[in-house]
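Removed from the display is one protein chain of the complex; every other protein chain stays in position.
For reference, chains read A and B in written order, and residue numbers begin at 1 within each chain.
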Amino acid sequence: MTTSPAVPRTKTSVNNPRPSPQWWLALAGAVLLIASAFLSWCYVPALLGDLSIDAFPGGLQILMIIVAVLAIFFLVLRSGRMPSMDTLLDSAKALKALSATAVAFMVLVAIVIALQAPGLANANPGLFVGIVGAALMLAGSWQMASDPLVDPITVRLPGWVEILVIVVMMAIILFGAAYALGQEDGTVFCLFLVFLGGVVAALARGGLFSWISVIAARHRQVLMMGALAVAFLFPFTQNGSDANMSIATQVLIFATTALGLNIVVGLAGLLDLGYIAFLGAGAYVSAMMSHSAFAHIGWKPPFIVVVIIGAIVSSILGLIIGSPTLRVSGDYLAIVTLAFGEIFRLTVNNLDGNNGPRLTNGPNGIPGIPDLEFGAFNFGDTHTVLGIPLGRFANYYFLMLIVAGFIILVFTRLNNSRIGRGWVAIREDEKAAEAMGVNTFGLKLFAFAGGAFLAGMAGTIKAHQDVSVTPDQYIFLESAFLLAAIVLGGMGSVAGVLVGATVLKLLPEKLRFVADYRLLIFGLLLVVMMRFRPEGLVPSRRRALEFHADDQELADRVEEVHLEIAADPDTAEAKA
Amino acid sequence: MDLFFQQLLNGLTLGSLYALIAVGYTVVYGIVQIINFAHGEVFMIGAFGALATWTVLFQGQTSLWVLPVMIIGAVAASVVVAVLMERVAYRPLRHAPRLAPLITAIGISVFLQEAIRLFYPGAKSAMPFPRIDIVTGAALQLGPLTVRRSAIFTIGSLIVCAALLWYFINRTKLGRGMLAVSQDKDTARLMGINVDRIIAVAFALGAALAGVAGVAQGLQNNNIDFFMGFLAGLKAFTAAVLGGIGNIMGAVLGGLVLGVVEAMAVQFIPGTFGGSPWKDVWAFALLIIVLVFRPQGLLGARVVDRA
Partner (left out) sequence: MSTQTLQQPAPPKFGAPVLEASGVVMRFGGLTAVNNVNLTVREGEIMGLIGPNGAGKTTFFNCLTGMYKPTEGEVKFQGAVLPPKPRAVVKAGMARTFQNIRLFGNMTALENVMVGRYCRTNALAFTSIIRGPKYHREEAESRRIAQELLDFVGLGHTSEHLARNLPYGDQRRLEIARALATDPKLILLDEPTAGMNPKETEQAKDLIFRIRDKGLAVVVIEHDMRFIFSLCDRVHCLVRGETLIEGSPHEVQSDHRVIEAYIGQPDEDEEELVAEAHAHDHETPPTAPTAPASPASDLTKEDRA
């Protein structure tokens, strides 16, 4: 590692003769910012979720309190009270980013007030106090020097502390998600995004995330359980509101499908541009076997049988489409899958009785698919658990959560197995893999069929959740959209896809004014990501390496993680 | 039998259009080995370029002399877009893993469609394409055959373009440079050929033909829309594969064959699976069959599966 040998105690005292004037300046700014949150910012109560009440911080004002408290935390860190944390986190960089966020946020609020109140005359002194506070923070932190950090891998806190950090992080994610979804006002949502982006950037620059990722690698099980708990608890924060649960369910279905596609794209390295057709195949099977008046298959088996049939039909299609992999390589295959997607769309459009058998009702699709019913549990009804009502979408959300959990399990276990190694070998050098006895054709075909199987499964549920199934839900753009989620989040990474899918599906829902531009933005996003960060926002380490073949520093870094994991008694046990 | 010849003619017309676009796929693939998936959009941009030229300069004009200017407008628009896309998006990825340029291509494709839909006035729905004297209008009757005027324009364009293309590749310095680069990029560079420039020329060449195709399509269909490049591009790619990707004359042949197969499928596949709703399905099925059983295509210039 390149970091100089760390001398924690002495260097802080050498670098920061504290308390310096800068330090006091920044502290004063943070305190002012908190104070401003308790003042009124604006006369107009209707604006920005009511910032007009003294001594009672509104939603956006609480965000600023959070920023200020974080800043104070880093300032305390800087004063050398917590030496072990101090060497781990770069407080100077974090403070700079926090202050910049505060300034940007306050200025944006001022602009919104000026435009919508309208006029800055409607602003109250609190707003200006806040701006001054933010500016002071920025002025104070601007010249702060960064301390040398130690490598987070080498730091070991007691196990319970590390687990606590994960739990706290999960709780924050849960409340953040609930808060964000609760914002009806597009402007407020945007400001929240500014806050979120700024805080995430600050913590990332401060080195918190690299530390957390190390902890997360050490406590994978806890992390998984935590994530699952957050996802499970989410509907309980919504108080039976269907509006947000509908969005959350859509995000979940989308993310689940993207995870399935990520097996094909991220693990096996095959570009599948017709993946949505497998989802569609499952959905159509489910619709045709449902009790809808427009379903033309007489046999109505129990839903679990339908799920299996849908998945099998999908995977048979996957086998057929994957079969050219025997003869053609990467980009040709992508086009074959694209052509297949078109064939699917055209076929379901045509099977209306006039052009072929009457199965799909052509462009009109199959409407009126009834809700699922497991015994006495009807998915259309609202159920009350612990006094909290859970509506129709929450029911489907829980069902999809099970499917998503299953797909994540399949994904991670396959990735970390003989089959996963075979896939990596194929991605790296297919000819060499073949020459080393890896069944390349079989593995690629399996990726296709397996991915299709999972999509088919998700599709059968989606049909019931959507109530109707039409061809225009399963067009190429949807496949491209799924691909965008993977590219944005990170190929071969579960967390990445969840992030990517959430961002891509949530933003257009919340930001109505970008809804019309969403495809334009996706297109641009694909190009920009491939150019500047092809491994995605939350990349898998190996994928990052593959996209940066000449980045030696990254390679060294990855190797170090390998060595560390091998040396770590906990994980070594888990591996054995 | 008359029906057969009528369908043959229709197929050749359709095929000429595919062939004009397919050349773009094959030229670029031959030189940089990427499938420029966004090429269908270049074709669409060409059509809109022609429309814009007409709208700005000749609104209301229908005389024949307008046509060459429209073609120039179309070619200019598509060439600029194609060269820009090469420069901005593809060139930085030349040494990236093979997945990267393909994903970029999809991004460009979606971006260009949306850019036209959102920013070209009125393009959210199909837009009428101008009528031009002589090349549009009442169909001609040649014995039992009905010949649309636009079909003559389309087939004529293909003949002229193919001849020019042949001359360019085999008889000009730039064309021979292209051949050299497609054989071996590094050696060509050592021989003093500016490979970057040759690659840009390849994109431009394909785009020019796609621009012409855009005009032909507009005249043929009477209207154009932002989504027209998707299906046409996919079909043209099928044609390029059919002919043997990388082989320029193969693309022309592949286009014609695909067009004829499609036309014949509409007419001669019996039962409910015939007819125009299924013709695209047969075209794509043909693509899959060719890729599985003869990936080197009809003329087989290039081995598909490079080590």
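In this section, a residue touches a chain if its C-beta (ideal position, glycine included) is under 8 Å from a C-beta of that chain, and two chains touch if they have at least 3 such contacts.
In this text the structure is predicted, and so the values were computed from the model without any measurement.
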Displayed chains contacted by the hidden chain, counting the whole assembly: A
Candidate in contact with the missing chain, chosen from A:A28, A:I65, A:L319 or A:V558: A:V558
Sole residue of A:L27, A:V424, A:I461 or A:M530 that reaches the chain not shown, by the stated touch rule: A:V424
Listed residues A:V168, A:L233, A:A432 or A:A515, member touching the removed chain: A:A432
Missing-partner contacts on subunit A, residue numbers: 409-410, 413-414, 417-422, 424-425, 428-429, 431-440, 446, 450, 542, 545-546, 549, 555-556, 558-559, 562-563, 565-566, 576
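Here is the rule we go by: only the chains that are shown with their structure count from here on.
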Inter-chain centre distance, subunit A versus subunit B - centres from mean C-alpha coordinates, in Å: 39
Subunit B to subunit A touching residues, read off their complex: 34-35, 37, 89, 92-93, 95-104, 106-115, 118, 230-231, 234, 237-238, 241, 272-273, 275, 277-278, 280-281, 284-285, 287-288, 291-293, 295, 304-307
Residue ranges of subunit A in contact with subunit B within the complex: 265, 269, 271, 273, 321, 323-324, 326-332, 334-336, 338-340, 342-343, 346-347, 349-350, 354-357, 431, 476-477, 480, 483-484, 487, 516-517, 519-520, 522-527, 530-531, 534, 546-547, 549
